[in-house]
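Shown here: the complex without one of its protein chains, the others still in place.
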Amino acid sequence: MKLGFSREDELFRAECADWLNGQMAGEFKDIKGITKLTACPERRKEWEQQLAAYKWSCIGWPEEWGGRNASLAHQVIFAEEYARAGVPGRVNHIGVELAGPTILAFGTEAQKQRFLPDIAAGKTIFCQGFSEPGAGSDLASVRTKARLEGGEWVVNGQKIWTSLAHISDWIFVVSRSEEGSKGPKGLTFLMMEIDQPGIEIRGIKQINGDAEFNETFFTDARCPADSLIGAPGEGWKIAMGLLAFERGVSTLGQQMGFRNELDEIIAAAKANGAAKDPLIRQRIAKAEIGLNLMRYGALRMLSQTDHSKIDGAALTYKIQWASWRRNLGELAMDVLGQAAEVAEGAEYEWDTLPNLFLYSRADTIYGGTNQIQRNLIAERGLGMPREPRGDV
Amino acid sequence: MKLGFSREDELFRAECADWLNGQMAGEFKDIKGITKLTACPERRKEWEQQLAAYKWSCIGWPEEWGGRNASLAHQVIFAEEYARAGVPGRVNHIGVELAGPTILAFGTEAQKQRFLPDIAAGKTIFCQGFSEPGAGSDLASVRTKARLEGGEWVVNGQKIWTSLAHISDWIFVVSRSEEGSKGPKGLTFLMMEIDQPGIEIRGIKQINGDAEFNETFFTDARCPADSLIGAPGEGWKIAMGLLAFERGVSTLGQQMGFRNELDEIIAAAKANGAAKDPLIRQRIAKAEIGLNLMRYGALRMLSQTDHSKIDGAALTYKIQWASWRRNLGELAMDVLGQAAEVAEGAEYEWDTLPNLFLYSRADTIYGGTNQIQRNLIAERGLGMPREPRGDV
Amino acid sequence: MEFVFTDEQAMIAETARAFFTENATSERTRKAMAADGIDAELWTAFCQELGLSGIGIPESAGGAGLGLVELAIIAEAAGAQVAALPMLGSLAMAAQAIAAGGTPEQQAEWLPRLLSGEVVAGYVHDAALAANGDVLTGGDRFVAHGASAQVFVVTSNTGAWIVPVDAAGLAVTAQTTMDQTRPYAQVALAGVQGAPLGNPAAAIEAAHRAGFVTVAAEALGGAQAALDRTVGYAKERVQFGRAIGSFQAYKHRLADMMIEIEQARSAVYWAACAVDEGSDEAELAVHSAKSFAADTYFMCAGNMIQLHGGIGFTWEHDAHLYFKRARAIQSMLGSGNWHRERIASMILGDAA
Partner (left out) sequence: MEFVFTDEQAMIAETARAFFTENATSERTRKAMAADGIDAELWTAFCQELGLSGIGIPESAGGAGLGLVELAIIAEAAGAQVAALPMLGSLAMAAQAIAAGGTPEQQAEWLPRLLSGEVVAGYVHDAALAANGDVLTGGDRFVAHGASAQVFVVTSNTGAWIVPVDAAGLAVTAQTTMDQTRPYAQVALAGVQGAPLGNPAAAIEAAHRAGFVTVAAEALGGAQAALDRTVGYAKERVQFGRAIGSFQAYKHRLADMMIEIEQARSAVYWAACAVDEGSDEAELAVHSAKSFAADTYFMCAGNMIQLHGGIGFTWEHDAHLYFKRARAIQSMLGSGNWHRERIASMILGDAA
């Protein structure tokens, strides 16, 4: 058990910081500090390509596909320095963290050739098509249909909560390819190009006034027969594998974003005197503790190499950060007081902290509500009986 | 809607206070301030008889059975003054608040004659036999058996959590009188004299070191054939009716006990400086608010005369006070600090506040755990689907 | 002692509930949100056709008599629909202040117009207001519906004045506000001549108590509506092949909402009654009601979003109207911690 970084690690940290700070002070200074996911997508696609140009776009990937095969420590360090430098979130997060690793794990050689270089280069932006209206987090209830017709998959149905679909190039779609199949059986995992007549995207305006999410409609949407990952009917397996990638190093980058949010709250509390309030002090201390425990929980999870046993830190991570962040949003509001409820301009647009308050209400819902997370923890982690499905 | 008491009410209040304070300063000053339920049972039986001698033992009962047919306001006032005067809890609480009203509602004239005068006079102390080992709050799982044999009921089985059984004269027992019956059917409600060879009582030592509760064993225990309330097989109906009486005026007396506990915490906080701590101040304010909301909730519940509709205040009352009191126990400990964890003498016996902390862990369990309370609220109050029974 | 509605109170409750349910629809509220946060047609109907605007104002001052209990009943019904109305600032605070502390002339000048809805008043409280005689300097950044007000009641901790919107030195700036059904305005006074109320202490006490009780009652109505709507959703929505209301965790969350709401109901009507009856408990009760009901509302509105899943997080669904109103009620007129600290002071004496 060792927490410290080696001297070599620290040199790497300096290298990361130098390059990132240089970019944020130079060519890309216009995007520094942006936290809103929907802001200036074109510049951020350019940023993806800049990362790629300097081989920073997917350092954990194998070298042959554009990565650096970086050690865990290096991945941790890069994620931390990325956020520390105030670099905006990756618009190709889904491509680099989910689609890429899925293709690496389950794709054919041709698919690797087709997709990985473009993802690594920041040229192909991916989004994910899992949730459906009426199905929520219940992947087994997928109703979007796919059928093979004339050498093509023809897809009909609807996905929802497809984050950033409106700026993406590709979408992966879990669809039902076996007529009459139920539950996890008969699903197929397809990669589809978005720019086609059969796919229509409509933004979903959220309670914060922004529209990061979308509804995505498929009406005889098409993709070539070899667009599927794995075999027909293996969609469930692929999707489950993909969800496991969600618990990767990117969590540490996410946490550095949280660090920035908490630091902003701390600065606000110092500025407006809330830092003198013993009740606020306790809550800030709790937030600080919680953030550190997420960090060390993630490091435990990433250090765990024996994947045969269920890792408690991994299983509890989602609900932990979602709940922490929702509390953080409420803390932010209480630190700022009524001033947080008033925006600068005439538009219904919110600064980081009020936006955090509003947006964090989604954190406990998407990717499996806190209720579903607790089911998973009790069932997979503690061996409790599974919640019975109904047949309504 | 009117909260104030009339001038006549206030005169009655003065009368109650005068008499109670006089008793606590005079003949019964040795029992003033006792909060432990098991302390000095003999003196407290004498106190029951003193109450009866002055017609204070059951003022809400009809006059013909020893009561005063007192108005709601008068019952409220008496309960409040009783606790305010530091009078210990009634050892015949079960007799006066549950057994008596049940007999009044469902008993025969002969049973009324047999029991009510003695309960009113403080001569017959009752306890209740509902819970069984392995059945918890699940009355429908009762396994204690009763059969008619030679003009007598013969009872075999075991009850648990029979509070104060060791100082009681009678017990009412819910038993299964129809061989092979299941669930709420086939139950019978019997009144049994405790002092007989077939009934054995063993104290259950609790985590606070005290033994208020008991296990009660029935081995061919007997009672006459006419000892049942209602008809054979009607035990469920009678028991449900009895449980409704639990939400009576006595709740206000209970609350005055809570008032005394909170006042003791407030005094301790002032004495040791905890009252200067903003975190403690918030919690004391919350406790004060909660106590008042229980009081006004109880008054809403008691003022409600239309019993056809489900009363939200009544349905939520149990979990409300149980949770409030558990929080109060934790607040008490935090106010007192480590000192609360050290007792005066060599015995493992606790002062009011540490005892509150320990004992209140039972409040959220007995009489239906908080989990069962939430089921009832959601199902009866909000019309949610019932939790399915299993058949294990 | 009888803690249930009288027949008359039950009738007012039924009338108000029917009126707001029918008229304060989501569609109309959203139209108001996009403008100044007032459904003008609804306000006119409420004041003139329904004639409930005078409740809580003595008949001698042109009101309908009755008291805070009845005012709370109406606020509860309005809150249940998150109605876009200037009830809080104009009626519960400004009109109450003028009715309790204004001279007969001031009452005659302003109350009829406020009660008819013809004039909207704003209530500006500034504990640090500088008053040089009746020349006032100070203001407040968070005056509810302030941009729609034609007149303000301005108070410090000891003084109270009437200031029309066209007074020299007064500047009103509308603010983009999270709760668009009750947008704030910044009201700045720079040497403004105010018309002093005759009895400022009575005015301030009346306005604050009525304000606390009104927002608490709104919160109660909003919390109950959040529960009712979620219960409705729980019965119809199917997930994992079951009505989601059949999941015990879901049921228990609903039960927890009901547990809080029942207490909030006791709190609101205890406070309203205690003020109406001049009880010693009035101060304790109004602080209890404001803090408890606001927290209950926020908890219930948060749960409403959570228990609706993704749809509850969309602009299209009404959940966010409840959520934002709940947050606004928590932070306006003193935070929960502030109210509880007031109670702590009563019980424990002042802090260090």
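Read from first to last, the chains carry the letters A, B and C; within each, the first residue is number 1.
Throughout what follows, a residue touches a chain if its C-beta (ideal position, glycine included) is under 8 Å from a C-beta of that chain, and two chains touch if they have at least 3 such contacts.
These numbers were taken from a predicted model, which means no experiment stands behind them.
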Whole complex considered, the hidden chain contacts A, B, C
For the chain left off this view, which of B:Leu37, B:Ile289, B:Met333 or B:Leu356 is in contact with it? B:Met333
Contacting the left-out chain in the complete assembly, out of B:Leu51, B:Ile103 or B:Ile160: B:Ile160
For a quick check of understanding: of B:Arg114, B:Lys145 or B:Arg361, which residue touches the chain that isn't displayed? B:Arg361
Name, in rising order, the residues on chain A that touch the hidden chain in the full complex. 1-6, 9, 72-73, 76, 266, 269-270, 275-276, 278, 281-282, 284-286, 288-290, 292-293, 296-297, 299-300, 302-305, 312-313, 315-316, 319-320, 371, 373-375, 377-379, 381-385, 387
Residues in chain B touching the chain absent from view: 131, 134-138, 140-141, 160-161, 204-207, 209, 279, 333-334, 337-348, 350, 354, 357-358, 361-362, 364-366, 369-371, 374, 387-392
With the missing chain put back, which residues of chain C would touch it? List them for me. 247-249, 252
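Assume only the chains that are shown with their structure count from here on.
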For chain A and chain B, what's the span in angstrom between their mean Cα positions? 54
For chain C, write out the residues touching at least two other chains, lowest number first. 243, 246, 250, 337
Overlap residues in chain B, where contacts from two or more other chains coincide: 278, 282
